[in-house]
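Here it is, the structure in full.
With one protein chain withheld, the remaining protein chains of the complex are depicted in position.
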Amino acid sequence: MNRTVWHGLVVLAAALLIAAVYQPVGAQREPIKIGAIVPLTGPSGVSGQAMQKGYQLAMDEISRQGLLGRRVELIVEDDRGDPPTGAAAFLKLVTRDRIDVLAGGLQSATSIAIAAQARQRPILMAWTGAASTLVERALADADWFFHYHPWEYHNADSTFGFLRSTGARTIAMAYEDGPFGSGSADQAGAFARNYGLTLTFNEAFKTGSPDLTPLLTKAKGANADAFVFVSFDQDVVPMATQARQVGFSPKIILAAPPSWPVGFEKLGAGNYVAGMALWTAENGHGVSRRFVQRYKERFNEDPSSYWAPLAYTNLITVAEAIRRAGNTDLAALTREMKATEYEGPIGLPLTFKRSIYGKNQGYTRLIAFQWINGKQVVVWPEQIAGGKLAYPAPYGR
Amino acid sequence: MAGAALLAAAAALPFWLNRTQPYFLQLALNVLIVAVLALSWDLLARTGQLSLAHAAFFGLGAYTSALLTTRAGVPVVAGIVLGGLMATAVAAALGVLTLRLRGIYFAIATLAFSETLRVITKQLRFTGGSAGLVTPPLLPANLPAQYLVILGILLLAALTSELVNRSRWHFAFTAIRTNEEVAAVMGIDVVRFKVLAFAISAFFAGLTGAFYAHVFLFINPFEAYSLAISVGALVAPIFGGLYTTIGPLLGAVALRIGEETLRAALGSGFLIIYGLILAAVILYMPRGLLGLWTAAAARRHAGERGVTAPVSGNGQA
Partner (left out) sequence: MAIFGVLRSGLYSLASVGLALSVGVIGVVNFAHGEFLMLGAYLGYWLFASYGIDPLAAIPIGAVALFLLGGAVHRLGIQRVLRSPELNQMLLTFGISIFLQNLAIILWGGDPRTAAVGYKAQSVALGPFTVGFPQLVVFAVAMTLTLSLYAILGGSRIGKAMRAVAQNRVGASLIGIEVDRIYLLTFGLSTALAGMAGLMIALQLSTSPFIGLLYTLKAFAIIVMAGLGNITGVIYASLVLGLSEAFVEFYVPQGGGWAEGVFFVLILVVLLVRPRGLFR
């Protein structure tokens, strides 16, 4: 090769080297970038959009207070409830947008796909989603994975703990036959025993069924104190109305849909049905009330599920950890996230501790509420109860 | 010599891309999955049979491989191949039973089959039930290699498609599609060809399903047997141009671009584009995008030559 070519190659190599190493002077002033992957569209789109609203409220505060003297940028990507899209979204956030920390998360399948990617490109995952223990086990050794949402067994634990507190001794349970319901059903037997309760009936149904009368008639025959109904929003309507029709009046009906249909509050048959959730808008906690207020002002509607305050908590705690760490270095962030102690709108204290398989588990319990005259009144645990549980509940009277 | 160098460069491309823009590599991988499904669906459509069972074979491939690799210690690559073969076998059996049904009856029967598989998989403990299965990875942490695998599958499918289109099979398929009775009278073994098409189509669907399972590491009955898979597999070829090799691929890419654009603009409900495309294509451009292209080319050609040349047909829609 002649000298010109050699010189050219050397110059090229030097230029590449400099470009790789060079950091522009203004690097310190680069904004802090937080990425979030949520399903804005697809079957869980409603919950994902609620999360986005929670993030917006959090960003209002964070931007106002400032963070380490730098601008903060939130980049939300839609995973559409589709694991391949989630994997691509992760790569975009990490390799193109160069985020400093990853928030978000809702469905289990997408969580697994994203986590697989995160193992190759280590980043702190402050994850609000996935309740399936399969995800917990897949990420058992991950120190950088912080999980906010209760796992399935936490949900079961709270449910049966609540039932125990009501005085019920025998339980009949029906669950929708998808991953959401089946996950609860698997845990049910063990947890019932833990709390000294007897599960006399445990059967599946198909979500969206217009007619639950055979199921409810069977459940009625089991003669249990409590009826637990794990379903989606659309199923609670036939459940409540048809339970009245077949004369099924256990001492308490406990439904656990992730959200409730619009108009349920007006349904006579829905009165005194109890529910479990991470949070309800009727929560009496001061911080919660202020959150609901700000949400109403900003979006002109009531928050319909716990996803908004959960997302808000997600972002605020991440920002706090960054603030304490003084930088966005992974090791420092991990250390500070572990030190999180936060009491926010959810109303339960948030810390990260070990769970059965995981290292950093946030919320571990649900609260119970009862529909009383169109309002979701929190009835358990006692410390945050806003009213007294009607037990036995006067269904049909 | 130049060809080998080009091939080597093409194989190296994903590895380079992985260093610089892995996001695009992942996007490409995602689109290729849909492309293979589209092309394989089209293969069967060439015999005039409209299948809604594509999801069934996708799921069968995924679950076969997942179960073999997690419970029987079969290596992942073997699992994927076996997944494809299982789908083929089931398709052959199902085909013999149902391929005498025509048009809408066949479509409904395939839909029923798909859903029945989903229900059975969901109910059995053995398959992991509703909660699903976590699966071992294929070429773990190696996105470019995974990409090359699905590209390989696509090339195989494209090769098969082209072979079919350039051989006597093309005439047989077209004859069957146009009029089965006449084809039979002409001496074409209608059942044999339809079952063959069904089996080959299912092979690729099963292979892709298994690939999906080992790249995204998790399957459950709702995703693996989802109607959306069958829908995606059929809209792409219709949009791009039926009964060709390029058409389904073009359709898959164009559809993905259209989806993303619309999603950015509309948010939830962007899937409305599928509905609009289907309606628009059926009503106004039955030959799909490819048809538009060839029609425009023919017009240009005719203009150049000064005579009106007939539009090259790709068979009836």
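Each chain carries a letter (A and B) given by its place in the written order, and its residues are counted from 1.
The working rule: a contact is a pair of C-beta atoms (placed from the backbone, for glycine too) under 8 Å apart; a residue touches a chain by one contact, two chains touch by 3 or more.
Keep in mind that what you see is a predicted model, and the values were worked out from it rather than measured.
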- Query: Which one touches the absent chain: A:174, A:199, A:274 or A:292?
  - Reply: A:174
- Query: Which of these, A:161, A:189, A:261 or A:387, touches the one chain of the complex that we don't see?
  - Reply: A:261
- Message: One chain isn't shown here. Among A:165, A:200 or A:245, which residue touches it?
- Response: A:245
- Task: Could you tell which one of A:62, A:76, A:215 or A:277 touches the chain left off the display?
- Result: A:215
- Note on the structure: Contact with the hidden chain, among B:13, B:50 or B:184, goes to B:50
- Item | Residues in chain B touching the chain absent from view | 48, 50, 97-98, 101, 103-105, 107-109, 111-113, 115-116, 119-120, 122-123, 227, 231, 234, 238, 266, 268-272, 274-279, 281-283, 286, 316-317
- Message: Under the stated touch rule, tell me which residues of chain A contact the chain that is not displayed.
- Response: 43, 45-46, 174, 177, 203-206, 208, 210-211, 213-215, 217-218, 233-234, 237-238, 240-247, 259, 261-264, 266-269, 304
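Here is the rule we use: only the chains that are shown with their structure count from here on.
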- Note on the structure: So, in the complex, the side of chain A touching chain B is made of residues 40-41, 45, 49, 78, 80, 83-85, 87-88, 91-92, 95-96, 108-109, 112-113, 116, 119-120, 132, 134, 137-138, 177-179, 181-183, 186
- Item | Contacting residues of chain B [partner chain A, same complex] | 21-23, 25-27, 29-30, 33, 122-123, 129-132, 134, 137, 141, 212, 216-218, 220, 222-223, 263, 267-271
